[in-house]
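A protein chain is absent from this complex, but the other protein chains hold their places.
In order of appearance the chains are A and B, and numbering begins at 1 in each one.
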Amino acid sequence: MEILMAIVIGILFTCATYLMLSKSILRIIIGTGLLSHGAHLLILTMGGLKRGAVPILTDKIQDYVDPLPQALILTAIVISFGVTAFFLVLAYRTYQEIGTDDMDQLRGTKHNE
Amino acid sequence: MNNLTILPVLLPLLTGIILLFVTKSIIIQRILSMLSSIIGIGIAGTLVYNVSAHGIIALAVGSWEAPFGIVIVADMLASLLVLTTTIIVCAVLIYSFYSIGEAREKFYYYAMVQFLLVGINGAFLTGDLFNLFVFFEVMLMASYVLLALGGTKVQLRETIKYLLVNVIASALFVITVAYLYSVTGTLNMADLSRKIAEIGQPGIITVIAVSFLIVFGMKGAIFPLFYWLPGSYAAPPIPVIALFGALLTKVGIYSIFRTYTLLFYHDQGYTHTLLGILGILTIIIGIIGAVGYWDLKKIIIYNIIIAIGVITFGISLMNEQALIGTAFYIMHDMIIKAALFLLIGIMIKLTGTNNLREISGLIRTYPVLGWSFFIAAISLAGIPPFSGFAGKLLILQGAAAESAYLGMAVVLLSSLFVLYSVMKIFINGFWGEEKEYPKKDIPYKKLLFPAVLLVAISISYGLGTEFVYPFISQAAETLLHPDIYLDAVLKE
């Protein structure tokens, strides 16, 4: 199972890298989204994949899932949710203001200022 | 159990939230943020005093004891940095009152400054690696808004790049934390330190250490990862640059400082040598930029990179003198960078340009500005008796003890080039023929006040070295002996 997850994470990172290297801002944003998905899956895998009960203290259950990776992922998801939303609004605003979503034209050298 | 530790985080957070309600009234916003930052200085001062009297203070948030819950740990270094940060924010706020403009003030400028302060103070004080990530993100989120606020073309363009770089760095942070968790099963820094010491830092931990170096290096702009900094920092208005330049990169460097002295200190032959080399290269890159540019902002921005190189080099030496020196130097650099940015901000306001070639002869009309800049400049270069001297001297002594002569030479030469780059501003900008500039009505004296205040603090920091020394040597003591930190947090 871990190997399968590793492959999935690898694919996500590959796609993310490919998308982030493209010129269009929208693709870059999708790339960052995939990157953070990959990172979250990685936390889940690194915390150990196993079946178990909800980690709430009761007498009968012996086998708990580790709650920490899930807490970490939830936090990371919320953060990347916020950042992605900000990025989208920023990209939209930039598109309105400068009139392009091509990173080449957003370089900021003297040539195209 | 001591809630004092969390107050430097809680106070700006509460202030920031209240400011969200009163965006319409600028006066109330100014009064509230000023009040909060003055109280903040008081709290930070009390924190420093308490830590110096009773040692490290740890707070287990939510009464969940370490290593299971999140701890907020105030050791000497963290509390001193918190104090410096609050002072700088206070000065920059005064400067903002007269320069940031009504439009920004109505759009959450002050609230964002407070949230930035939450993130920075939190990152200094936290004792949990994932919590560090969260505070980093709070800080970054506020910095994105501050960078984009105003919405000029340059700002939007640069914010996109800054945002993208930081998103990638954050993803890498999460990934590295995941690796570390899978190897050690904990994220509490004290517990991590103990567990890594038990297993003696095998290769995998060293890999993680270097990944952390990449993450923090990206935020702190060390050698191969600094490329985003000059462009992004040149875009926003001066008070925001002063905040960023003085504080943000230092948080990245502080994290390297913390992790490399507390967690990954077992394989110094590899990790710390790497750190040292990167530090030297960072200095060289900074020098090239600072000497080459004729743009006021860019010169000071490249000086940030030089300072980061010096600090990184200081951390890599890992002996007592070097660590004391580095701690000295970080605080000196925070204050003096903020002061310099505010001073060149006034120059840019007065002349309407940031091209050094078009400015000259300012000193006849504005002598106070000129001489404050002069003092700030030689203090930055580390000329005794000003504040840069003690830190650099100690770092050099530390380097001599480790026989790192190449690094010593580069640090010494860097002082010379730093002096050249800022004297370039002084000689070209303040001396020479007086020029006519388009008359603009700016509150010169009011803008000058916070800058002179910071310069004065810097001077007294330099002259009062003897007084500050015990505090900083206590900070270095904790850094050199992780056991002190461990005992305070885990209480065994």
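Assorted remarks:
The rule we apply is simple: a contact is a pair of C-beta atoms (placed from the backbone, for glycine too) under 8 Å apart; a residue touches a chain by one contact, two chains touch by 3 or more.
Assume contacts and distances are computed from a predicted model.
With the options "FMN-binding glutamate synthase family protein", "TRAP transporter small permease protein", "Na(+)/H(+) antiporter subunit B" or "Cytochrome bd-I ubiquinol oxidase subunit 2 apoprotein" in hand, the undepicted chain maps to the protein name "Na(+)/H(+) antiporter subunit B" (source: UniProt). Within the complete assembly, residues 1, 3, 6, 10, 13-14, 17-18, 20-21, 59-63 of chain B touch the chain that is not shown. Residues of chain A in touch with the missing chain: 54, 56, 74, 78, 82, 85, 88-89, 92, 96.
Rule of thumb we're sticking to: only the chains that are shown with their structure count from here on.
Annotation: 28 Å between the Cα-based centres of chain A and chain B. Taken together, the chain A residues at the contact with chain B in this complex read 20, 25, 28, 32, 35-36, 38-40, 42-43, 45-48, 68-69, 72, 75-76, 79-80, 82-83, 86-87, 90-91, 93-94, 97-98, 106, 108. Those residues of chain B that touch chain A in the complex are listed here as 130, 133-134, 137, 141, 144-145, 148, 151, 153-154, 156-161, 163-164, 167-168, 170-171, 174-175, 177-179, 181-182, 187, 231.
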